[in-house]
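Of the protein chains in this complex, all but one are displayed in their positions.
Per-chain numbering from 1; labels A, B and C assigned in written order.
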Amino acid sequence: MRGEFPSKILFLRRRKMKTIGIILLTFFCVFYYGLGLTYAQQEVKVGVLIPLSGGLAVIGENLQMAHDFAVKEINEAGGIKSLNGAKIKLIYADTRGDSKIGMSEAERLILREGVVAIVGAFQSSVSYTSTEVAEKYQVPYLVPNSLMDAITERGFKYTFRVERKGSLWAKDQIDFIADMGKATGKSAKTIGVVYENTDMGQAIAKGIRKWAPEKGLTIGLDEGYPPKTSDMTPVVLKMKRANLDIVILNSYTSDAILLIRTIADQRVNPVAFLGSSSGYSDPSFIKEVGKLAEYFFDLTEWTTDLKHSPFVQQKNVAYKKWNKDNRDFNGGAAFCYASTYILYEALEKAASYDPKKIRDAFAAIKITKGPAMMIPWTPIEFDAEGQAKGARMLVVQYRDGQRKSVWPAEISSTKPVWPVPKWEERK
Amino acid sequence: MSWNRTLFALAVLAAVLFPLVVRDPYFLHAAITVLLFAFLASSWNIIGGLAGQHSFGHSVFLGIGAYVSTILFIYWNVPPFLGMIIGGIIAAIASIGIGYPCFKLRGPYFALSTLAFTEIFRIIATTTEQVGPVDLKGAAGILISFRPGNSFVNFQFAEKAYYYYIILAMLILILFIHNWIEKSRWGLYLAAIRDNEDAARSIGINARRFKILALMISAFFGAMAGTFYAQFFLYIEPILFSSALSIEILLIAIVGGAGTLMGPFLGSLILTPISELTRTYLGGTYAGVQLIIYGGILVAVMMFAPQGIIPPLAKRYRMLFERRA
Amino acid sequence: MIGFIEATISGILMGGLYGFIAVSLSLIFGVAKIVNFAHGALFMVAMFLVYWILVLLKVDPYLSSLIAAGFLFFFGYFFQRFFIEPILRREKETAPLTVILLTSGLMMIIENVALLLFGADYRTVKTGYTGKVWEIAGLFIAQPRMIGFVLSLILILLLGLYLRKTNLGRAIRATSQDREAARLMGIDDYRVYKITFGVGGIMLGFAAAFLVPFYFVHPAVGELFVLKSFVIVVLGGLGSITGAFLAGIIVGIIESLGAQFINSALVESLIFIIFIGCLVVKPTGLLGKQRE
Partner (left out) sequence: MAFFEIKDLQKQFGGLVAIRDLNMSIEQGEIVGLIGPNGAGKTTLFNVITGVYGPKRGQILFKGRNLAGMGPDKICQRGIARTFQIVKPFHTLTVLDNTKVAAFCRIKSHEKATQTSIGILHFLGLEDKAHIPAEHLTLAQKKKLELARALATQPQFLLLDETLAGLNATEMDSMIETVRKIREQKGVTILAVEHVMRAVMKISDRVVVIDQGHKIAEGPPEEVVRNPEVIKAYLGEEYGRP
């Protein structure tokens, strides 16, 4: 276009520009000091997508606390140094556990709130869709805990996931079962998988179907039950009749409570029960079922008694002191806490408010120290797909109401009880 | 008459200019949602308003439309605009199967039976993961990968304005169809059936046939909305079949004024932003407040203006809003 | 075989409770032709009432069921008086939709107020008999379920007697059969409706109390039972108390056996299919009477 302009006009323009430039420069010089000041108070806005109402509100609030705690620590420690101590400001958006809302909220965060990065969104279905939005607007999106494989299998440049892929959760569960067999000599033959018929449950079940045969395990029961099931007895009776060695369960909290109670009522006695986090790691689960949870194994990303890093105990103590109803971290919360630190490291590295630069920082990150080390593997880095390398799951067993890590042995605190005592024999 | 025509024209004009004035994509997004639900409620309005058959199963057609066009698009690269028509036709055929048993029933029975149908579809969509070559992904839902740029072939646009004008056009189309039906002979039949089915049959109207015809049209457009939904949000899941969504749709139509031409639009204009805004500003801190407000509105309307908010207005702007000219 | 028997028994036990939960819905539906979508919300309220009485006053659910029943009577009575009656009075022949939407609006409000008050935690209670089972020939029967079932059965018989023997009960039945005729016979139909709603509330209160010992309490707990209750009401026949109870048991058995021999995820839909089929073939339900 320019070329078409008569040179005169062009000349005028040039001059005009120059003058404007000079004016701006003077302004800049004059206000430099002032600018510097305002800069110090500046905030880095980060969006957090979690369910804060609806059925998953409990879980959402739990994660929210973890984020708040991490941000409090970071800001008190002087915020992001590379940005003259800019403070991190988390802006929460309620997904209501609805993937559609998740998308529009992600959009709102980016366009209205102008966040430089997003963290979230707990449920796979929501992360799955909202990452799409972030990709579209080229804003980095850190996923602390969503397991659906596809999330990092779409060649996205802006999605980073800390969590282990869902299909591999099942692999870890199967490995655990096999290892326990070797370790105790009490090996299992037939396993059953009972899961809530939602994206998460279906992902686990798919994985079990894939990995069980490789360890010579036969699947004796493969039962998905509908969400909002009012009575678990039918499922439990089926479980009982299949007389399984291992029962692998996947449920949200309400079902988990009903299931355990019914299992106890019906005296279902396999070698072991193995949960898949979610409902079984929800604090209100142990609070409500109490003794019944004893000896129950649960797959989890994290627990308070891991031995690999001093931060685990010390941060959990601090957290417990800080939060109102002195809760421990659970897996989800711990990952949110650690993820906030990964985000912090990325921001430090990027030294910029530009989402693209922050994205590159994520891609290049390699963390081996700091509170991010709550996560039970080092180093923390992401592969080309944005999936955390070396991510792995652990197994805990409920002992006197505590979640004691039992697998893998090298970082665990406790020797597992395997097989678990029969219900009749428990007092 | 002309006065109302001009009013209508002005409204359309304002709608057309909206994106040029409001550049903020967030508001545009909200506006599109408003229009989408206005369109959905209008499509419900043909069976629910004109024929007075208060179906609680409209989301079934939405779901069918979304799944059909999406699967065709992903597996056989059928352009969604074509898929939209195919989905519509399939939904219309399905509606015969739903209408045939349900139209034997009246009042609450009809409502409950249609409700049951949505549940059945939802459950099937949730539990089936694989159908021949097609992977329905069960509860996980299907994501349509985003293709950059603005393409009518892919029915995907980087600028939201495209979506806005498409759904606006669809809405205007259905309003004209509604108006045409209402004025036509069988529009009068439908009104008779709505007011008193026994009397309608006693004067030689084959009630069942006309109800099913109305349902088919309603289903066809419901499915079109489904395709639009899929292409706009680029993600579909079994929730699309949920009864909650059905109720939301019918709510919008009723609150606006079932059977009236502009009722669904007005209803959506009021309810959709409320649920959006309350969610945005209250959602996080006070879980569920938005639903309390929503429920409050619903109760208020049912108790004080059960015909919806249009009929009171209708007194003033008769020809444009009146149930029958 | 043993599995079959086991499943059937558990189906009957839970089904009985489903039926009992649906009874109030059936009464209201049958007598006043009101489709009450707030049914689940009322149920939830009753459960929370029982829960708090137990937690704060240490009163056993089976005892506090009386309080819950009493409270729900008035709740139901005024629910009808202040929300539904105005609509019935205004509209000549009641438009089902208006009432459906009204009640579902009330449901939203009640449930979310509960969410604000009590939060989204799942709460359970520990009583002397939670987790206790009776073992009969290798079958385990959870005591609270059995107790709940028996008590429901008794209460349903009592309700039946009430409707047959007392004047008010007769008035209720008369109104349900022919509102106009009843009015001509000098029955105040609106009063009957209020009473009916109240009586329904009583039953719901008891049902809630019977469930609490082995269930969880949550603002959305009602949603688990609403649709099922409607299915049961229609299967059983409008306003037919015994019908609802039987239908409940049938649904329970279908659920239980279906899960055993088909798949629990699909059974849900199976129930709805049966529901539609029944509506189309015999809209009057199992024990409903056909009328001109």
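In the analysis below, a residue touches a chain if its C-beta (ideal position, glycine included) is under 8 Å from a C-beta of that chain, and two chains touch if they have at least 3 such contacts.
None of these values were measured; they are calculated from a predicted model.
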| item | value |
| --- | --- |
| Candidate in contact with the missing chain, chosen from B:Y189, B:F228, B:F241 or B:F265 | B:Y189 |
| Residue ranges of chain B at the interface with the undisplayed chain | 185, 188-189, 191-192, 194-196, 198-207, 323-324 |
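Simple rule for what comes next: only the chains that are shown with their structure count from here on.
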| item | value |
| --- | --- |
| Between B-C and A-B, the pair joined by more C-beta contacts | B-C |
| Approximate Å spacing (C-alpha centroids) for the pair chain B, chain C | 33 |
| Residues within chain B bordering two or more other chains | 123, 126-127, 287-288 |
| Per-residue overlap in chain C, given as positions that touch at least 2 other chains | 115, 120, 265, 268 |
| Of chain B, residues touching chain A in the complex | 24-26, 29, 33, 123, 126-127, 129, 138-141, 143, 145-146, 158, 233-235, 237, 239, 276, 279-280, 283-284, 287-288 |
| Interfacial residue positions of chain C with respect to chain A in the complex | 3, 6-7, 10-11, 14, 18, 115, 119-124, 126, 130-131, 133, 140, 142, 214-216, 218, 220, 223-225, 228, 252, 255-260, 263-265, 267-268 |
| Touching residues (chain side chain A, partner chain C) in the complex | 53, 55, 57-58, 61, 197, 223-226, 228-231, 233-235, 237-238, 240-241, 253-254, 257-258, 261-262, 264-267, 284, 288-290, 292 |
